[in-house]
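What follows is a set of notes on a single structure, which appears directly below.
Every protein chain of the complex appears in place save one, which is left out.
Order as written gives the chain letters A, B and C; numbering starts at 1 within each chain.
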Amino acid sequence: MNMVEKILARASGRKAVTPGEVVVANVDCLLLHDLSGYLTAKVFEEQVKRPMRYPERVVMIFDHHFSPPNEEQAVLLQQNRGFARRHGIHLFDCGNGNTHHVGVQNGFIRPGTVVVGSDSHTPIHGTLGCFATGLGNDSHAGTVMPFGKAWFRVPEAIQVRLTGRHKPGVTPRDVVQWLIGTIGEGGAIYKALEFTGPYIHELGVWDRWLFPMITVDVGAKCGYIEPDEKTIAFVRSLTDRPFDPVTGDRDSTYEAVWDWEISDLEPQVTCPPTVGYVKPIGAAAGAPIQWAELGGHGGGRIEDIRMAAQILRNRKVAPEVKFNLVPSSRAVFTQAIREGLVELLHEAGATWFPASTGSNQAINMGAMAADETMISTHARNFPGRNGSPEAKMYLASALTVAASAVKGCVADPREFLS
Amino acid sequence: MGKAFAEKVLARAAGLSDVRPGEIVDVYPDLYMSHMASWRCIRTLEKMGTDKLYDPERIAMVMDHISPARIAKTADDQRLCREFAVRKGINKFYDVEAGIAHVVLMEAGHIRPGMVVIGTDSHSTIYGALGALGTGVGFSEITAAWVTGKLWMKVPESIKVIIEGPLARGTSSKDVMLKLIGDLTADGATYCSVEFHGSYVERLSISDRMTLCNLAMELGAKNAFVRPDEITRSYLGERGVPPGQYTEIHPDPDPVYVKSVTIDGRSLVPQIACPHTVDNVKPIDQVAGTKVNQVFVGSCANAKYEDLVEAARILKGRKIAPGVRLLVSPASKEIVARTVKDGTYSILLEAGALITNPGCSACAGDGGVMADGEVTLSTANRNFQGRMGSYNAEIYLGSPAVAAATAVRGVITDPREFL
Amino acid sequence: MTEKIGGRLIKFGDNVNTDVIIPGRYLVSIDPQELAKHAFEPMGTEVQKRLWSSQVVVGGKNFGCGSAREQAASCLIGCGIKAVVAKSFSRVFFRNCINTGLPAVECSEAAEAALDGGELWIDLEQGMVEVQGESFSFASYPESLKQILEAGGLIPYLAKYVLPQQEALKRHTPELSRR
Partner (left out) sequence: MEIRGRCWKFGDNIPTDKIVRTDMIFKPWSEILKHVLESCNPEFPAKVKPGDIVVAGKHFGQSSGRAIAAKAMKQTKVGCIIAESFARTFYRNGFEIGMPLLECPGITAQVSDGDILRVEIESGKIVNEKTGGEFEAKPTPPFLLDMLKAGGLIAMADRLAGEG
């Protein structure tokens, strides 16, 4: 059995499971954010009407808001706070960071566990050797909250083996975007993607993190990286709670093995209007932008902020561009201050925003007029997510975003790296 | 009999040798500030069918009330302003990242002693902190000024406010003003020019003078004034404006004041303006212990560098109370830079504050909105019903020190407990 | 401006502020009809209904204190209000009334005498307010303000009188504060 099969078997009290089977498994952690949390809470209290079985496993994080912009949203947050208090679940209010970063940094995510959440990027936690996937409100309200369980169809696994070394100016984010373009939107529906190979194993945990993040956009159920010493040390540094890591058997079977060598990759840009529209930088460079942003579920890491600083040291943001920086968590924000990056980037003309998901769904920021364009480290670029449906969003690495902010158009970061 | 500041400055700007209180004169302001309302001015201009500006040099635009945009319509309005500024050569254009208009224009050296400044914001009285006459107008008037260069003004009568210092421990310019507004009521200075004098004012920082002049609006004042001095000159000097570039206007030694009021700062205690009017002021012991859901350190009244430092002094090494949100919105980009550099920013962040980008933020309803039954302690200048969300929510106003102390305890708290 | 203006009145107290007259959340709009729907919303729908069927707003002291938002005047126009009478006005609100073409009359006695739901008529030319069978005088507007009101507000006034002679105007500009 592979890692996911072993975790699902253990969590459902079976010796073995096989792909295609439906199992009911114990859930170790449920991550909710402010929007989905509200919808889930309503179903739970209005339709399910049962006690919360394991409140300590449920975490709600306010990250789409950093501050309610109108009364409707204020009421939503107020009701979420009330829900959290009534049922004794964990609550992280606005300003603590985006749901996945806060979940990890507070030790809720441990190897070998089952993690679910209503954010579609929940598979990101496969980075730490979890079986992690996004479910809908009714699963959370109907079975996770009252019973600590959920049903799963055991997925077929595909192994994605990456080898090689990325060139200077190319980052793991570029590799990830290239993968989405190559596998294609919906190119791996229902599958479990195991990311492996020397390229993956050499990466630090926060860089590995970008790989399972993309699984939803290629349609997969989950993605994961088998835990190794780096994973264990990382999780140990965040929590004292015990955990029992799982790795796949030697004779694990995969529906397919996709082998890629990534050494030749150029920086990649995801172009409007969908996440599958990925091009090498040369094909997109020159498109004018008015907005640039580091932030979102995959961005705003300390690594991203460092990359932006690398580009912006002794340079300025182009006058026609607004470059917005959204740290992924309060801890990352304070770290960036300590490293002098907040000052450096502010002086270069960027603007800092509270730790959150930033422009994701444009609740506090990120609305654009028709024909305005943003380049960001966000995970999605569908039209209508950021103000006018005629606004455009490019997705790229922090290096490329920062280079574009300097140049006023989509730009190749290698121009700025000596 | 001599002339008060307002009479002298308006005579100068009207091109007349002598004006008297009550007289209506055509004034040519030196600067016309418009913020979020700028797009309306541009649309009105289009409607008037003219494209000629009297003097683009006198136009200042700051995109402060909603920054950045949350809906496409706002993004579109802001783009209209941006493009208009480029097309018309308006070089005093400050975009969504700059901060609150008043503070930004003062920091940039655009406000100088002896100027007459009109703005689409009632708190334009704040410009008195640099010895200028600042007053609020509607967007039609700004549009008219863009085109004709002038507007009608009634020459105000003047009120003298004498503040004696030094202030008692734990109090600040905010407490002085709340006390004054409580005593004189919300229309205590309607149509009047309020001049601040006295030993406390003479050695006062520009930041505190800004708080005084800003809050004079809540007395109904047309404008406010602090006599320019060495502190003014050095503030301007640091911003690249040498004394040769402005002409100070001082009141004569013996002007006619319709009213003279003295406040003794030496016996002051922290003051709180209770819901829903700014003149519903009580000494802090009468409201201490009131539970709050949110604390807001922001607005043109009290989100300046000195205000954030004051809050950080109390928050250093402490955490905000569980269940309380602390929202901090620095007034300008420059303030962000200074607080990051000296560690104030980190102190606030580590205490649990949520620090937004610079701008009007919750004071203009841009975030920090409350649901029914919630309570905010705010350092802003207004606590009107519905200003921060629900009509059934409450806003208390106090100084940055009160705000910090309140955030730590979760209930309205006298900052002297922490000093 | 020879005809009397007025009709049914709705009376408010002292220090009515602009956040009550038109809450900040509605300022995205500048359409008087749209704004009218939200005028005085914090005071509840009963008050709003009476406002919409009135022609005169009567206020106490310091009416319209608060923001410089011009919509505080234009929303009343959208409600069908013909004039505002108060004991005293906040100055920006007063300006905004004149500039949007809404007569604002400062007349303490008339505001005192007015009864909620009664009638009030104003003769702007004579500077008289009639209410509860009594007449009260008020200081009539200076000529320049009369012209603005007559034109229907500042912008129409400019279009009619000022813009045509723009060039002539420029020659009379006084010395500016040095910059």
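A few comments on the model shown:
By our rule, a contact is a pair of C-beta atoms (placed from the backbone, for glycine too) under 8 Å apart; a residue touches a chain by one contact, two chains touch by 3 or more.
Model, not experiment: these values are computed from the prediction.
Looking at the complete complex, one finds that the omitted chain is in touch with A. Of the listed positions A:N137, A:Q177 or A:T231, the one in contact with the omitted chain in the full complex is A:N137.
Note on the undisplayed chain: of the listed residues A:E45, A:E185 or A:D228, the one touching it is A:E185.
Summary of contacts with the chain left out: across A:P19, A:P55, A:G107 or A:G219, the touching residue is A:G219. Across the interface with the omitted chain, chain A contributes residues 12-13, 22-26, 35-36, 38-39, 43, 47-48, 72, 76, 118-120, 122, 134-139, 141-143, 146-147, 149, 151, 153, 185-186, 189-190, 216-217, 219-221, 274, 276, 361-362, 380, 382-385, 389.
By our rule, only the chains that are shown with their structure count from here on.
Taken pairwise by the contact criterion, the protein chains link up end to end in a single open path, with no chain closing the loop. Between chain A and chain C, the centres computed from C-alpha atoms are 54 Å apart. Here the spacing of chain B and chain C, counted between their Cα centres, is 26 Å. For chain A, the set of residues that touch two or more other chains comprises 70-71.
With touch defined as above, residues shared between interfaces to two or more other chains in chain B number as follows: 74, 365. Of all residues in chain B, only 12-16, 24, 28, 30, 36-37, 40, 43-44, 47-50, 52, 54, 57, 73-74, 112, 114-116, 119-122, 124, 135-141, 143-144, 147-149, 152, 154, 185-187, 190-191, 220, 222, 245-247, 277, 279, 364-365, 382, 384-387, 391 touch chain C in the complex they form. Contacts from chain A toward chain B in the complex involve residues 66-71, 73-75, 77-78, 93-95, 322, 324, 330, 333-334, 337-338, 342-343, 346-347, 349, 351-354, 362-370, 372, 387-388, 391. Per the touch definition, chain B reaches chain A in the complex via residues 68-72, 74-76, 78-79, 95-97, 325, 327, 333, 336-337, 340-341, 345-346, 349-350, 352-358, 361-362, 365-372, 374, 389-390.
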